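Got a structure for you, written out below as structure tokens; questions coming shortly.
What follows is an incomplete set of chains from the complex, kept in their original frame.
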Amino acid sequence: MANKVKEIWASGKVVVNAWLAIPSGFSAEVMAGCGFDSVTVDIQHGVQDYMSMVQCFQAMGAHPVTPMVRVPWNEPGIIGKVLDGGAMGVICPMVNTKREAEDFVQFCKYPPRGTRSNGPIRMVTYGVPSSYQKTANDDTLCIPMLETRTAVENMEAILDVEGISGVYVGPSDLGFSYGLVPKLDREEPEILKIYEKLIKECEKRKIYPGIHCSGWEGAVRNINMGFKLVTLLNDSGLLAMSARHHIGEVRKNSKGKA
Amino acid sequence: MANKVKEIWASGKVVVNAWLAIPSGFSAEVMAGCGFDSVTVDIQHGVQDYMSMVQCFQAMGAHPVTPMVRVPWNEPGIIGKVLDGGAMGVICPMVNTKREAEDFVQFCKYPPRGTRSNGPIRMVTYGVPSSYQKTANDDTLCIPMLETRTAVENMEAILDVEGISGVYVGPSDLGFSYGLVPKLDREEPEILKIYEKLIKECEKRKIYPGIHCSGWEGAVRNINMGFKLVTLLNDSGLLAMSARHHIGEVRKNSKGKA
């Protein structure tokens, strides 16, 4: 299976990414059918674990989306499992130093580049010839998150680590670490300056910056700044926004009846 | 626990109902927190079964919503199970005759009114005094669906069955049975005439007509016609609408970049 994220990036365009917090194959396939380029299962903050990730990946298999995952932590056990389980990209939270970035890449790659153990259970069937292991190191996207002041201070060292495909900004944690309110779609000049620098440093290295947004308006702003992957809120957020909107309109327009 | 649907109806107002097709306690609690009056787990057409219904009911327990369920069929086994599992209202599809309506009510009620078997496992703890069995026959809402030409022809006989609390219109099946395209929010005069008659006949009998809508606009129209319970699309529909809207806006506004 081709990695659509890589193709879109190679074409100079921006990836529109979905984010799954609901641990259900059914909501996953609904989301996967809506027109996203990639769909990320969030095992860190979502109500997800390895097994629900597998079900989400299976359910989105019929749709032309790249399956990705955010792992709960930079730990080799879970990183190996999500890759074997079908992730074509891994987003790793709280990568704050060059060393942590190197560890992350090493956990994601087969020898000699890294120490990933062989056993891609959902990618290869025993006894069926496959080139997976030959191409996996190139195809698997390693995307550390930049979301703390420390990470910003180490930005260039982190970006220099070979094997990194991009960087993902967590705006609420980033702001939090600068003493700001945790929210998405930030507009504080000090934060925007970080974004600008990040985009420029990524460009230099031909890697791709992504960011978590709270909807289409923020996504468009971030695309215009130069981000190459934008996430449009998570599924439970989209659901709640939509339900609240409809309820609000009914209550408002029913002349006191509802 | 008070039955909020009954209270709202008693006050002359309209119930705003949610509809769950996603088999996940997490999406259920998200929906239950959005401001609905009641939340219905759809075991007929939703990706739900008895066990996912229990999880949805448990997850919405902290919210002030009345748990209801649409059963897959007018069958005593499943009707008993959903009531024992915590449903305070049962919506039953394809009730087309007086006899079917009588069966349905009988399955829902304890003796002497009906033949429901005693064992309300999620409503009562063994050894703890409870009045559940004394009040359940009054509190449990029995709501047959009116969704075929046959049912329309038998409308008055069905509505006359003692123990029925209301009627729920399935607009797409109803239209289908009249040779029309299956869709919600109907405007064909022949269908609207049925709605008018149904509302009038319900009023006469002090029971309450409800209807499945595709969003707030249709719900408001139906409230204005006289419906007393409106469902605002199901959760997977709300999710897909919301996701498609955001993706569409991003693609449209990103100047060809996404």
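Miscellaneous remarks
A and B label the chains in the order they appear, each numbered from 1.
One rule holds for everything that comes next: a contact is a pair of C-beta atoms (placed from the backbone, for glycine too) under 8 Å apart; a residue touches a chain by one contact, two chains touch by 3 or more.
Since we're looking at a predicted model, the values are computed, not measured.
Each protein chain is a copy of one sequence, and the assembly as a whole in this entry counts 6 such copies (shown in place: 2).
The definition used in the following text is that only the chains that are shown with their structure count from here on.
Separating the CA-averaged centres of chain A and chain B is a span of 38 Å.
Residue ranges of chain B in contact with chain A, taken from their complex: 13-16, 18, 21-24, 26-27, 30-31, 33-36, 47, 215-217, 219-220, 223-224, 230, 232-233, 235-236, 238-251, 253-255, 257-258.
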